[in-house]
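To start, the structure itself, in structure tokens.
Only a part of the assembly is drawn; its chains keep their places, and the rest are absent.
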Amino acid sequence: MPYVNVRITPAATREQKAQIIAEITDTLSRVLGKRPDQTHIVIDEVDEQNWGFAGVPTDMYRAGTRE
Amino acid sequence: MPYVNVRITPAATREQKAQIIAEITDTLSRVLGKRPDQTHIVIDEVDEQNWGFAGVPTDMYRAGTRE
Amino acid sequence: MPYVNVRITPAATREQKAQIIAEITDTLSRVLGKRPDQTHIVIDEVDEQNWGFAGVPTDMYRAGTRE
Amino acid sequence: MPYVNVRITPAATREQKAQIIAEITDTLSRVLGKRPDQTHIVIDEVDEQNWGFAGVPTDMYRAGTRE
């Protein structure tokens, strides 16, 4: 009965999100024997000014370096 | 001192959300004796393409079956 | 497809947790029409020294007042 | 390797969020010795009708009292 929460920044495309859902569901099914119809995966796309990294919002961090 | 996070898809109406908040607060008060003024309930309404179930985004899942 | 996370301190009994699960599942079924077999509820019992309220850990808070 | 999730209502300004990120990162660095470049802080700004307190949505609660 897995629940998975994936939090990312910035947003992903619909196709990328579908692929992430498919692959993580497959991982949990193969490694732990979890039923896909009891596996829920929620993706949260976080605005860059709301994600802090290294002490600053991500957009400020990325303005000074390459991810 | 409960904190409750309710994650649903798709969105609910304002009235439905107020009722969910009232009922869960009442449950925690009756069953555990928790004070309502120390009980916080946060509802996250998740876009269907961000909620994976049975290996696919929920909107694709619902296109092929009935919830 | 709801996922609910209930965080409380201190711990609850097995019977209390079963009742909370039953009642919240019922609320989501009646108010939003959610299927119980797609409703997951996870209860986290948090140690009092790990839950801060009013600027202090809960056990210190409770030593000075009544919840 | 800390991960911090700050959930607030209502929304904050960009400057307020940057300050919160800077101060919490500093706290974890000073108190626990955590490296800022391994510290992630995600701020969720929750709509008032989605945050329940004292049994009602926050906007209804605030209409009857002062926070």
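For reference, chains read A, B, C and D in written order, and residue numbers begin at 1 within each chain.
The criterion applied here is as follows: a residue touches a chain if its C-beta (ideal position, glycine included) is under 8 Å from a C-beta of that chain, and two chains touch if they have at least 3 such contacts.
All values derive from a computational prediction rather than experimental measurement.
*Asks:* Counting all identical protein chains, and not just the 4 shown, how many does the complete complex contain?
*Replies:* Counting every copy in the complex, the total comes to 6.
Convention: only the chains that are shown with their structure count from here on.
*Asks:* Just going by residue numbers, which of B-D, B-C or A-C has an interface where over half the contact pairs are the same as at A-D?
*Replies:* Selected from B-D, B-C or A-C as the counterpart of A-D: B-D.
*Asks:* How many angstrom between the C-alpha centroids of chain B and chain A?
*Replies:* 20
*Asks:* With chain centres defined as C-alpha means, what is the inter-centre distance between chain A and chain C in Å?
*Replies:* Each chain reduced to its C-alpha mean, chain A and chain C end up 25 Å apart.
*Asks:* Can you list the residues of chain A that touch 2 or more other chains?
*Replies:* 40, 42
*Asks:* Give every touching pair of chains, nothing left out.
*Replies:* According to the stated criterion, the contacting chain pairs are A-B, A-C, A-D, B-C, B-D.
*Asks:* In their complex, what parts of chain A are in touch with chain C?
*Replies:* 1, 3, 40, 42
*Asks:* Quick check on the complex: what are the chain A residues that touch chain D?
*Replies:* So the residues of chain A in touch with chain D come to 7, 46, 49-57, 60.
*Asks:* Using the touch rule from the top, collect the residues of chain C that touch chain B in their complex.
*Replies:* 1-9, 12, 16, 19-20, 23-24, 27-28, 31-32, 34-35, 38, 51, 53, 58, 67
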